[in-house]
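Okay, here's the structure, questions in a sec.
Here the complex is missing a single protein chain, while all its other protein chains stay put.
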């Protein structure tokens, strides 16, 4: 019996007993043993995990775990990115560069999405980046009119908040129905991060609800994300 | 013998009429207030059946086919399942079924039909689709019924305000495949039904088995009756079992679970309605089964067998028939070779059970 | 595109079904014994325009019709001197001549409500014909002479949309239709163009009937039957209904036939113990049926249910709904993962092949059907 988990794992590889680790993403439990379910690097994280925009299933067991065990997880790394290595910390991993692999948007994740269509009731978007991962597939989401901002919800107009082509930072609030994820921009730091004017120029944010075209000087209404 | 292969029955005519008679009798009775007056000669194109087992409903089981003239006597009014060609008084059947007369109204009850919802019906349904603010429910009708989020009891008591998070987690109340018992609250013009579960007796179903039989129709199946839901004591130490006969022909048989509210009610009868609500809501949307004893499972399976046997033999399914059929089945098992554990009621045994029940 | 169509059942129903089928003995929803089949009504010879036909229906209204038609076809023969297909008389066929022979039987399956290029239907047809063709003796019966053979068309039609996986129904109906199949009596001799007796009453059966009530069925060769068996826990269940299949750990379709092997070689391995009661069964094919249980929705334990009591209204749904890795909770359904243990598969096959077991009784019952 090994005392430490292996560093690399293939699907089906034994990682250790369930009494030593908590199952994390990329692992599964079978007959009280933890096995890898993905091809990639093995990571163990200490018990106290700051919840943040993380990769995959955050296996939060609802009942408090009797003893706080470290979480073991397997992160996929395709051969293309193997040289880059993998940043163990997940919260601020933005500097690590966009890695192209598939993850599923999860409730609580902050995503970047492109607006494709607006209706009076909702904006339809395509999720492009989830956490710090650039997605390969196009997952569709909607921002319903009541989820655009936290205050004065009944006065929100979708066309005064988003336009097709805008890049929006939003939070996933529900798995939604068969086709859409439900997103919300009802926080200061959420909203449009990049927009083009009608003249076709990239605009800069000037207030919490306006962008301005630097060339024509025309302002357009948006739900602006507070710059970070 | 693991397999029984029977030769085909010569024809349905031999035993068909008596089956239909008994079921259509009960159908008419349960409709209430129907004046089954059969003195008037009404058949013009075909001779009336000569012999008849039932005295008071002469031609109630008379089977007509689409296009067949029922009567050209102008005193009759046309009802469901019939039509009048323009500028004539001839009533022609538009479905295959039995002729029913209610006072001066002539209608044809189809032999097989999908469920037609009516306001107030207690139904068992299955969620097939989850939408933003409502569920689509299969109730065995031509259309899916709708169950709006606003028409369910939310956990945490009746006074809880519906919030937006409820909408986002709509799937945690009912998801695709879930079974529920509900009441038809409203009908659309096109026959689509809107359901509600705003009562303690409605909601998600667990701890039991489902069986779909044909709903209200001319043949066998579930009929509207005084009680669609009851709890019964079962034999062989099975405890208590709940039976839900959805008017739509979907049946649910499950272990009776005594809720905290009921237990409390036994002690003090002064429990407030909100208290009951709260204690019930704990398991309202649970998909976890309670512990079910082997004996209970066996009796549940026996009850399911009774329901299937009733339907296969063209008998009506209501509380009286199911309870009587169940007791007969228990007796039959007692004398059978394998003893009371033998719960099989298919094929021949079902026919025997049906014969006993109709013979009474 | 799965071999079995998906059934919608609630997690609570699935948990209940699984629990009751895992008991010893299992309690099946319709009260049947584990090896018991659904009662069925069968008749043969229903289509006078065919060489053989049969109809079987279940009490729930599912009904299948099979018609067998035979046509004379010219055998493709190789270059001079090389008997590609045939060699010698008496139906003796050169060994290994499979390809030409397999083409002598054409089977189509028609399921209403399913596209005819559906993969599931292709799988069903492949499974049924596989059993038939694995028995080399079968196609040999279609030999007329060196230049001609019968081409057999088996058309299997399900009348109503299937209420359960139709494999056993279709297989039993096909079996009956083949049992009732007769080919006109050959009057010509040798390799001349075949010439047949037009007296239908004189036409011999493709599978010769036993004379009277003879019990020497050991030597009787019968068409194959394909049975569906499934395992839940330690229980082996025959002819599962749709609901039962939805909680199966593993399901197998096993084709078996009775009679002495045409290729005697493997039987040499074992002493022929024809003295024992029952038929001489032969295993022809096994296929794993993908059980729909893997596609069922999982239940949520009360402890993790956000709509449960006090947690209600909190935004914990997804942590709860995301199937947390954890030990199974009693009464909560979880779709099975992984495959089946070898032991279980072995036990399933063993149970089917049991001497004097289910297959024997099914064959007995099928033989009892009047071939009028």
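In this document, chain identifiers A, B and C correspond to the written order of the chains, with residue numbering beginning at 1 in each.
The criterion applied here is as follows: contacts are C-beta pairs under 8 Å (C-beta built on N, C-alpha and C of every residue); 3 or more make two chains touch, one makes a residue touch a chain.
Rule of thumb we're sticking to: contacts and distances are computed from a predicted model.
Novice: Of the options "DNA replication complex GINS protein PSF3", "NADH-ubiquinone oxidoreductase 78 kDa subunit, mitochondrial", "3' exoribonuclease family, domain 1-domain-containing protein" or "Mediator of RNA polymerase II transcription subunit 27-like", which is the UniProt protein name for the chain that has been left out of view?
Specialist: Answer from the record: the omitted chain is "3' exoribonuclease family, domain 1-domain-containing protein".
Novice: Checking the contacts here: which visible chains does the omitted one touch?
Specialist: A, B, C
Novice: Decide which residue listed in C:30, C:43, C:135 or C:155 touches the omitted chain of the complex.
Specialist: Going through C:30, C:43, C:135 or C:155 one by one, C:135 is the residue touching the chain not shown.
Novice: Who touches the missing chain here, C:56, C:111, C:167 or C:286?
Specialist: C:286
Novice: Name every residue on chain C in touch with the hidden partner chain.
Specialist: These residues of chain C touch the chain that is not shown: 1-3, 76, 78-79, 84, 95-99, 101-102, 116-117, 119-120, 122-123, 125-126, 130, 134-136, 252, 256, 261-270, 273, 280-290, 294-295, 297-298, 323, 335, 337-342, 345-346, 349-350, 353, 355.
Novice: Using the document's contact rule, name the residues of chain B that touch the chain not shown here.
Specialist: 129-130, 175-176
Novice: Footprint of the hidden chain on chain A, which residues?
Specialist: Residues of chain A in touch with the missing chain: 8, 10-14, 26, 28, 30, 35, 37-41, 56-57, 76-80, 82, 101-102, 104, 136-140, 175, 177-179.
One rule holds for everything that comes next: only the chains that are shown with their structure count from here on.
Novice: With centres defined by CA atoms only, which chain is the most remote from chain B?
Specialist: Greatest centre separation from chain B goes to chain A.
Novice: Where the centres are mean C-alpha positions, what is the separation of chain A from chain B, in Å?
Specialist: 48
Novice: Could you tell me the distance, in whole angstrom, between the mean C-alpha positions of chain B and chain C?
Specialist: Their C-alpha centroids are separated by 35 Å.
Novice: Using the touch definition from the top, which residues of chain C touch two or more other chains?
Specialist: 315, 317, 320-321
Novice: Going by the contact rule already set, what residues in chain B reach two or more other chains?
Specialist: 168-169, 171
Novice: Write out the stretch or stretches of chain B touching chain C in their complex.
Specialist: 1-9, 126, 128, 154-156, 160, 163, 165-166, 168-169, 171-173, 175-179, 204-211, 281-292, 294, 297-298, 301-302, 304-305, 308, 312, 342-348, 350
Novice: Spell out the part of chain C that touches chain B in their complex, as residue ranges.
Specialist: Listed in rising order, the residues of chain C that touch chain B are 8-13, 15-17, 19-20, 23, 27-33, 35-43, 55, 59, 238, 296-297, 299-302, 305-310, 312-315, 317, 320-321, 329-333, 358, 361-362, 365-366, 368-370.
Novice: Please name which positions on chain A make contact with chain B in the complex.
Specialist: 146, 173-177, 182
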